[in-house]
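A quick write-up on the structure given underneath.
All protein chains of the complex are present and in place, except for one that has been dropped.
Residue numbering begins at 1 within each chain, and the chains themselves are lettered A and B in the order written.
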Amino acid sequence: MMERAEYRRGRLVSFLTALTLIFLVAPLVVLLMQSFTAESYLAFPPASYGIRWYRHIFSDDEWQRAILLSLGIAATVTPLSLGFGTAAALALDRGPLRGRRAFYTVLISPMILPGVVLGLGILRVFLWLDLTDRFLGFALAHLTITIPYAVITVGASLASFDRSAEEAARSLGASPWRAVWHVTLPMIRPGLVGGGIFAFITSFDEFIITYFLATYHLTLPIQIFNSLSYQLDPSIAAVSGLTIMITALLTTVLVFRGQVASGGRVLR
Amino acid sequence: MTAVSLEGVAKRFGPVLAVDGISLAIAKGEFVTLLGPSGCGKTTTLRLIAGFLRPSEGRIAMNGRHIESLPPHRREIGLVFQSFALFPHMTVADNVAFGLRMRGVAGEERRRRVGDALDLVRLVGLAESYPRQLSGGQQQRVALARALVIRPQLLLLDEPFGALDPQLREHLQQELKTLQKKLKLTTLFVTHDQAEAMLLSDRIAIMNRGKLEQIGWPKDIYEQPRSRFVAEFMGRSNLLHGKVTAIENGFAQVEAGTLTLEIPLEKARTGESVTLLIRPERVRLRRGPAVEGIGRCGGVVDSVFYLGSSLTYKVALADGTLLQATQSNTGEEGASGIEQGMAVQVEILQQACFSLKGDEAG
Partner (left out) sequence: MLWLLLPSATLYVVTFVIPLAIVIVFSFASYRAGVTTLGLSLDNYRAIFHDGVTFGIFAHTIRLAIVITAACLVVGYPVAIAMRRARPRGRLVLLVLIVSPLLTSVIVRNVAWLLILGRTGLLNRALLDLGLISAPLRLMYNDLGVVVAVVHVYLSFMILPIFASLSAIEPSIEESAMSLGATAWRTFLQVTLPLSLPGIIAGSTIVFILAMGIYLTPVIMGGNFVVTVPMVITDLVHNQFNWANASALAVVLLFVIGAAASALNALGRRGRVPS
């Protein structure tokens, strides 16, 4: 009797899950398909397919500038956030226990607080520092909201890290720094890769804070946003499709590299 | 020549005293084991010597130099962990070469020494493999090679064979002993396995609750334990409580229930209470009628345990005391044939038992 109930419940859960997964993934698939339309208007399903609009965005000055700016900021911010974040995570992991919680909360706060509030404050400060609408300003703002990801993923890796390999290295003559560099960091690579990918994507997709800071130099999300009001054509779909493909690639790398490198421990 | 010495070393973690005033001197080329139950402070002591912890009190010296303030990477010590602690992202060869790399040894010399170390632990041909491709025993050998290649002044091993199968463990124990003798390497070994300690050590230091209970040769510790804890940790024992009834020429007669025993006992007084310790292998059983006397009495076999290479008997004496007796399974008439419920002669040799002082007897 119980087995049947279990079976029924199992089916219910599977059904609901399938629905939800479709809900999650379908819109993106729709968009991806839409981006390959050869028509000059947005209509789903596309009457004909082609890469016309991808070619368009890669030859259009405005789109090109926006894509390059977003990529440039993300590429700059990612290694920096990994550096800052790993340093912070190490300090928390190896440092004294008191205050660890507090420091950790402060470190990840920029990720949790509403971007609107941060954008407001950062704009005000950057107006004084003349950092608005500039690459440096964007980078610093993005860095602030990406460091939390590095702290979290690297911190998690460090927490489950078996220190005896590091101690073995130290007993063999490596100073604490050389031990971390040669042994610990390579061994927590999944955490580093994960943090890096989250950082990249967060920066690439960031809208609200950048919106506060930008006037003439537009990142890709802002460009898309503006286009929605005056240029509702498939180039938006193409650009969005491009973003989806980049992030899908990175996600696969994230999940599979992370899975393999950690021996599947997380999911077992 | 003292290679390593600890003087009054203590380590406090907050209110907890993990190591309480340990003093120990290890001679060059000697194999000493720190033996004790979990939580006795042996691993903490090892980590103090390795440099991962700083002593709260006391001094540690190696070859005459005080090292308490030296960081681990400047003490010439080789470490082997129970979890192997190999670098998973490096090949076997790179693992072994790590210490040489840190010391700036490069090129041909590095290659040669790595090869020699792998030869020493009999791991030829696996140099380019990764740790995850190796068995537990092979990994432990790599760990050993890695520690030996830097020619350390001291080799520290923290329960290195704990994670291995019994057969493999025995094998590696023999290999380690052979290697250590050959290299004349000063070695400190930590374990909770008393049999392992006896097999490997020149001297054994037993620890309990942060203190050093006794240190000495395996034979002395086994046959002359200085406290009940040591006695019971080193092996099974029969404990009998009795009273001194007579003293003569350094020998005391002790009455312990049904048994009257004569044991060498200095500074005894008549009427004094003593606790006697008798190892099961020194209790002899014989089929046949019981003859009373010094060290003799009759008993009934309560249970028999067949352990393959030996047999253990529990014998009930007239006053209800249960004595444990162990005998090798030689197949001879005297031993075999003793079954449960049988009446037997119990015989305890004079030299087989000794006393624990009153206050240590627990």
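The definition used in the following text is that a contact is a pair of C-beta atoms (placed from the backbone, for glycine too) under 8 Å apart; a residue touches a chain by one contact, two chains touch by 3 or more.
Everything numeric here is computed off the predicted structure, so don't read it as measured data.
By the touch rule given at the top, the unshown chain touches A in the complete complex. Contact with the undisplayed chain is limited, among A:I51, A:L68, A:V117 or A:A159, to A:V117.
For the chain missing from the display, the contacting residue among A:Q34, A:S157 or A:S171 is A:Q34, taking the whole complex into account. Although one chain is not shown, part of chain A still touches it, namely residues 2, 5-6, 9-10, 12-14, 16-17, 20-21, 23-28, 30-31, 34, 42-44, 83-85, 87-88, 90-92, 94-96, 103, 106-107, 109-110, 112-125, 140-141, 143-144, 147, 151, 197-198, 201, 204-205, 207-208, 211-212, 221, 224-225, 228, 236-237, 240, 243-244, 247-248, 250-252, 254-255, 259, 264, 267-268.
Here is the rule we use: only the chains that are shown with their structure count from here on.
Chain B has its Cα centroid 55 Å from the Cα centroid of chain A. Per the touch definition, chain A reaches chain B in the complex via residues 162, 164-165, 167-176, 178-179, 182-183, 186-187, 189. The touching residues of chain B, counted against chain A in their complex, run 50-52, 71-75, 77-79, 81, 83, 85-89, 98-99, 102-103, 143, 146-147, 150, 156.
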